[in-house]
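Take this structure first; my questions come after.
The complex appears here without one of its protein chains, the remainder shown in place.
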Amino acid sequence: MSTPELIAGNSLFHQAMRRLVRNRLAVFGMVIVGIIALAAIFGPAIIFRATGYTYDYIPADSNLVKSFAPSWMHPMGTDNEGRDLLARVLLGGRISLMVGIISTVVSLLIGVAYGATAGYAGGKLDELMMRIVDVLFAIPYMMVVIVLLALFGRHTALGQLFLLFIALGAVSWLTMARIVRGQVISLKNQEFILAARATGVPKWKIVLRHLVPNTLGPVIVYATLEVPAVMLLEAFLSFLGLGVQAPLASWGSLASEGIQNIAVFPWQLIFPGVTMALTLFSLNFIGDGLRDALDPQTKRS
Amino acid sequence: MLRFVVRRLLSTIPMVLVVVSLTWGLIRLAPGSFYTGEKALPPAIEQNLRAKYGLDKPWYVQYGKMISNTARLDFGSSLKYEGQSVNAILWRAFPVSAMVGLLAYSLSLLVGITSGLFAAVRHNSKWDYSSMTLSMLGISVPTFVLGPILVLFFSLTLYWFPPARWDGFATRSAVLPVLTLSVIYMAYIARLTRSGMLEVLRSDYIRTARAKGLSETAIVLKHAFRGGIIPVVSLTGPALAGLITGTVVVERIFVLPGLGTYFLNANLNRDEPLILGIVAFISITILVCNLLVDVAYAFIDPRIRY
Partner (left out) sequence: MSLLSVRNLRTHFDTDGGIVKAVDDVSFDLEPGKTLGIVGESGSGKSVTNLSIMRLIPSPPGRIVSGQVIFGEKDLLKLPTEEIRKVRGKRIGMIFQDPMSSLNPFMRISRQLMEVTELHMGHSSKQAREHAVNMLQLVGIPDAAARMDSYPHEFSGGMRQRVMIAMALSCRPELLIADEPTTALDVTIQAQILELIKKIKAEIQTSVILITHDLGVVAGMADTIIVMYAGKVFERASAMDLFDRPANPYTKGLLMSVPDPLRESTARGELYQIPGLPPDPANLPAGCPFAPRCDKAADICRREFPPMVQVAPSHESLCHFAKEVYGESAHLHS
């Protein structure tokens, strides 16, 4: 759908879209994230064509001091091994964004399915399911994740990545499930649902085609705000050495490398750090904008 | 109310045991063991080691022993730090982490609530926009970026604070870690206070208060505050979990001898007693704090009765 089509029309969706594009900060955020995402996706290939640098390419000419400050050849400088930092930051972006999005999608799928079922089923099943959620909520998640990653994942880089997806996805589905359940409960007694039931629509269809689309609003808002939160978690874990492993890089692991030489080569930390902050900043604005667009009462004084 | 508190405290015990069991299971399921280093050990030595640590008994026996020990809060000695009991380590390291966390959160509450209040009262003004943008930055700049930048500026350039040392809470060395940790919560609290207050200021009972002729200050502080602050109280539960991760990171950056550092190292060293001890301890702390938050609700909102 082109932008004009997106905002013409009078359905609730279109009204929301109109509010969204009017929010300059959100649009600004979307532009920035778009640029960074594009850079992360296509950048490494372009850099490789232009200069031959990849994220793990170590130039043959060795020097005792390998880490150079930003220059024309290396716009972001190089790291301790002489690898081009820009290429690493872009690759890090790929990984960080990917982890954020995939983990959020994982938690979304689990959370929506769980919450919708519990909310619609009601009664004993709902109680049981929510008790489980309550118990799980009490677990200090990050500690378990740290244990998990430290003990299991230090073998292959890809294995670690996979483990990360699962672990991070498992952290946030609980809140998603609660949100969806709340929405479903408030919707399920409304008239259009009663009408559907009265005409004999089977339960699973009701859940899927009537309830779920109407819970989309809060779900989308939560998911959009969850992506930067998960990215932050991954960055923390990578910073501690538990997340993404060498030779792969994520912004967190780059920061971890960078901090060791902060006094002498500050750019090693600053570039990945600022890029990450910028991305999170923009994502948060988008999430805020979406929330204001979909629920306008919160904005008007 | 008393029954509620007692019931919650009692339910803490099985919860903690569940978490500890889960952790124990993970540790045992993981490939390798704590004594494997770079090279494989000759089988005889390995046998001795296993016998020494009771690893040659069947798993359920070991599990049972672990549970009964945990219930008595006896976590044994660390495997890595020779001769030090886990409890001694906890006793030494917890105050460090707790103090940093507590000071950080208190600072966040102070600054966050104040700026959130101002932003709500001066809605849509320059103050509002600038503090909201600042808070957005606070949420977006990761702790491990903010910390080093502060160090770069205040320690290595201005020489005001030491970069990575711990002298105790009342000293200069505590300033940067506490500040670094508090920024993100300051931001969240400011936003929540602002939105909570704005929502309350729109309600009917505030209109009634205005119709009675009260001044704006009286309305904000006496009428709106209690309702508006509820989202911040709600934040405290999840914030706790975040504070723990945050503390681990801050301790790494500033090299603080806190629980976070010990926990991380314990995991890297597969130091099972220490891991379990810290997990149990933190779980208890989280559950007790959540209980305190729920009790606080009852004090703030008279409609809630347990």
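Letters A and B name the chains as they come in the text, with residue numbers starting at 1 for each one.
Convention: a residue touches a chain if its C-beta (ideal position, glycine included) is under 8 Å from a C-beta of that chain, and two chains touch if they have at least 3 such contacts.
No experiment lies behind these values; they were computed from the predicted model shown.
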Of B:66, B:176 or B:209, the residue in touch with the unshown chain: B:209
For the chain not shown, which residue from B:191, B:223 or B:252 touches it across the whole complex? B:223
Would you write out the residues of chain B that touch the absent chain, in ascending order? 124, 202-205, 207-215, 218, 222-223, 226-227, 300-303
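Basically, only the chains that are shown with their structure count from here on.
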Can you compute the centre-to-centre distance for chain A and chain B, using the mean CA position of each chain? Integer Å is fine. 22
Listed in rising order, chain B residues that touch chain A in their complex are 15, 18-19, 22-23, 26-27, 30-31, 123-124, 136-137, 139-145, 148-149, 151-152, 156, 195, 198-199, 201-202, 241, 244-245, 248-249, 252-253, 263-264, 267-268, 270, 275, 278-279, 282-283, 286-287, 290
Can you check the complex and tell me which residues of chain A touch chain B? 135, 138-144, 146-148, 150-152, 228, 232-233, 235-236, 239-242, 252, 255-256, 258-259, 262-263, 266, 269-270, 273-274, 276-278, 280-281, 284-285, 288, 298, 301
